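Accompanying notes for the structure given below.
Every protein chain but one is kept in place in this view of the complex.
Presenting chain A:
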Amino acid sequence: MLLIHCPYCEEERPELEFRHAGEAHVARPVEITAESDEAFEGYFFIRANPRGIAYERWRHIHGCGRFFNAVRDTVSDRFFATYKAGRKKPDAAKFAGAATGGKDKR
């Protein structure tokens, strides 16, 4: 079971308190009906699914209830950082040395 640091509660809690909520930093188009089929596919269905450094959303569903973002190595499952929603995405280069997996692909 993963141990996850909630940036709002500011403590490490067991994975059971959290819900994984998919890839992070996927912005919903402001005018979704105006999107081309291709752009909509990219937003809705295509995922980076990286082997290595991943940016993902989590929700502290059985705690504070809030969404936040995390950077995790999908090969070792080790977390590098968690940060509040709306914060800028940390640069992957910062973690590249510590990652065991493939290169970051975004």
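One rule holds for everything that comes next: a residue touches a chain if its C-beta (ideal position, glycine included) is under 8 Å from a C-beta of that chain, and two chains touch if they have at least 3 such contacts; residues count from 1.
To be clear about the criterion, contacts and distances are computed from a predicted model.
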| item | value |
| --- | --- |
| Per UniProt record, name of the chain withheld from view ["Glycerol operon regulatory protein", "Sarcosine oxidase subunit beta", "Protein NrdI" or "ABC transporter"] | "Sarcosine oxidase subunit beta" |
| Residue among A:54, A:71 or A:92 that touches the chain left out of view | A:54 |
| Of A:2, A:64 or A:81, the one touching the omitted chain in the full complex | A:2 |
| Interface with the unshown chain - residue positions in chain A | 1-2, 15-16, 19-20, 22, 37-38, 40-42, 44-51, 54, 56, 72, 74-77, 101-102, 105 |
